[in-house]
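With one protein chain withheld, the remaining protein chains of the complex are depicted in position.
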Amino acid sequence: MKFTTTLRVRYSETDQMGVVYHGNYFAWFEVGRVELLRSLGFSYQELEAQDDCILPVVEASCRYRRPARYDDLLTLATSVKALRGSIVVFTYKLYVGEVLLAEGETKHVVVDGALQQRRLPERHHAAILAILE
Amino acid sequence: MKFTTTLRVRYSETDQMGVVYHGNYFAWFEVGRVELLRSLGFSYQELEAQDDCILPVVEASCRYRRPARYDDLLTLATSVKALRGSIVVFTYKLYVGEVLLAEGETKHVVVDGALQQRRLPERHHAAILAILE
Amino acid sequence: MKFTTTLRVRYSETDQMGVVYHGNYFAWFEVGRVELLRSLGFSYQELEAQDDCILPVVEASCRYRRPARYDDLLTLATSVKALRGSIVVFTYKLYVGEVLLAEGETKHVVVDGALQQRRLPERHHAAILAILE
Partner (left out) sequence: MKFTTTLRVRYSETDQMGVVYHGNYFAWFEVGRVELLRSLGFSYQELEAQDDCILPVVEASCRYRRPARYDDLLTLATSVKALRGSIVVFTYKLYVGEVLLAEGETKHVVVDGALQQRRLPERHHAAILAILE
């Protein structure tokens, strides 16, 4: 399953090369996974606040194929590549129209507030397994 | 008393106008006030972590006279303009060499972790009073 | 006339105080004025690229009344307070629901690519005059 969300490039996200600063794509990927969770009926905010689950990023990567530019209306396709124990891997494809701009991946470990590894709550775990690529 | 600190402009801080994005000056001002406190022997990190004191910004402003540019080596002069009860006001002047680029001001209210107003710990309060403009 | 746009708070916009970093509000204000222009039929991107008009910020300020928090769905009301010659002043009110979180103002000077002051193109100027508070 592919989930998509749209993003408008902000002026603050550009740099003097006239394109989006490469580090800013990771904030977009975060929007993608939060909205993917929301589409499944879950709030990442509640996951942190009520379920004592945080998902720090342990690996992140991005391949930049063509630059995103100011005011571009982007389509971000987010999917879950893997869910094993307390490890979740998300992948991202960023488009403007049909043109692929970038591909990314983030690996997360699910931990509690004391930073001990744990699994996602069962309802989240099951819902994510159901949409695995 | 003027306290100065130096900052090198990062590429990530520029925008497609070819100058530093105006919103980024406020992160520099924060560096200025943290380093001002450090010069007085205090750590803002310990103030938060050990003294249960946080200093949220309640007002912030900046006048931009000339643009800061990528790789500029900036001098930031920070001073305390006022300290009254739980209110602290910092002012900032940002230079490249002798040229004034921007002037800013931030007003903070000292609160505890429960967001109740409080005064700074006495040693901080006294040290800051001693350097009031 | 009040123009409103909505914004979802991103995780990347928070800081360790558990609320949105104060400097990030200025990027939202920029979204507000760009979308206000778009609602009038204008693209800020075209204004820069085709009309040789850029609008650097010469003054910016914000009063923070209550903190914006992660995942808040914000309503940003943007209006034009003044347009005189090459000076434009925008004001902003940021809400979550009916609750006012912050009020801001930015003053811009219209310049061309050589940084010489100029007026907005006549169609922009007239359209903005028509919505002056």
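Note that the chains are named A, B and C in the order they appear, and that numbering of residues resets to 1 at the start of each chain.
Here is the rule we go by: contacts are C-beta pairs under 8 Å (C-beta built on N, C-alpha and C of every residue); 3 or more make two chains touch, one makes a residue touch a chain.
Just so you know, these numbers come straight off a predicted model, no measurement behind them.
Q: Could you tell me which shown chains are touched by the chain that is not displayed?
A: Taken over the complete structure, the missing chain's partners among displayed chains are A, B, C.
Q: Looking at B:Tyr21, B:Tyr44 or B:Phe90, which makes contact with the chain not pictured?
A: Result: among the candidates, B:Tyr44 touches the missing chain.
Q: Mind pulling the subunit B residues that touch the left-out chain?
A: Where subunit B meets the chain not shown: residues 8, 10-12, 26-27, 30-31, 34, 43-45, 70-71.
Q: If the hidden chain were put back, which residues of subunit C would touch it?
A: Residues of subunit C in touch with the missing chain: 11-12, 14-19, 21, 23, 70.
Q: Given the full complex, what residues of subunit A touch the hidden partner chain?
A: Listed in rising order, the touching residues are 17, 19, 21-27, 30, 54, 56-65, 67.
Quick note on the criterion: only the chains that are shown with their structure count from here on.
Q: For subunit B versus subunit C, which are copies of one sequence, does the interface use mostly the same residue numbers on each side, meaning over half shared, or is it different?
A: Same: when the shared numbers are divided by all numbers used, the fraction is over half.
Q: Which chain's mean C-alpha position is nearest the mean C-alpha position of the whole protein set?
A: Taking the mean of C-alpha atoms per chain, the most central one is C.
Q: Of all chain pairs, which one counts the most C-beta contacts?
A: B-C
Q: Just the number, please: Cα centre separation of subunit A and subunit B in whole Å.
A: Whole-Å distance between the two chain centres: 33.
Q: Mind checking the centre-to-centre distance between subunit A and subunit C? Centres are C-alpha means, answer in whole Å.
A: The separation of the two C-alpha centroids amounts to 27 Å.
Q: With chain centres taken as the means of their Cα atoms, state the distance from subunit B to subunit C in Å.
A: 24
Q: Enumerate the residues of subunit A that touch no fewer than two other chains.
A: 11-12, 70
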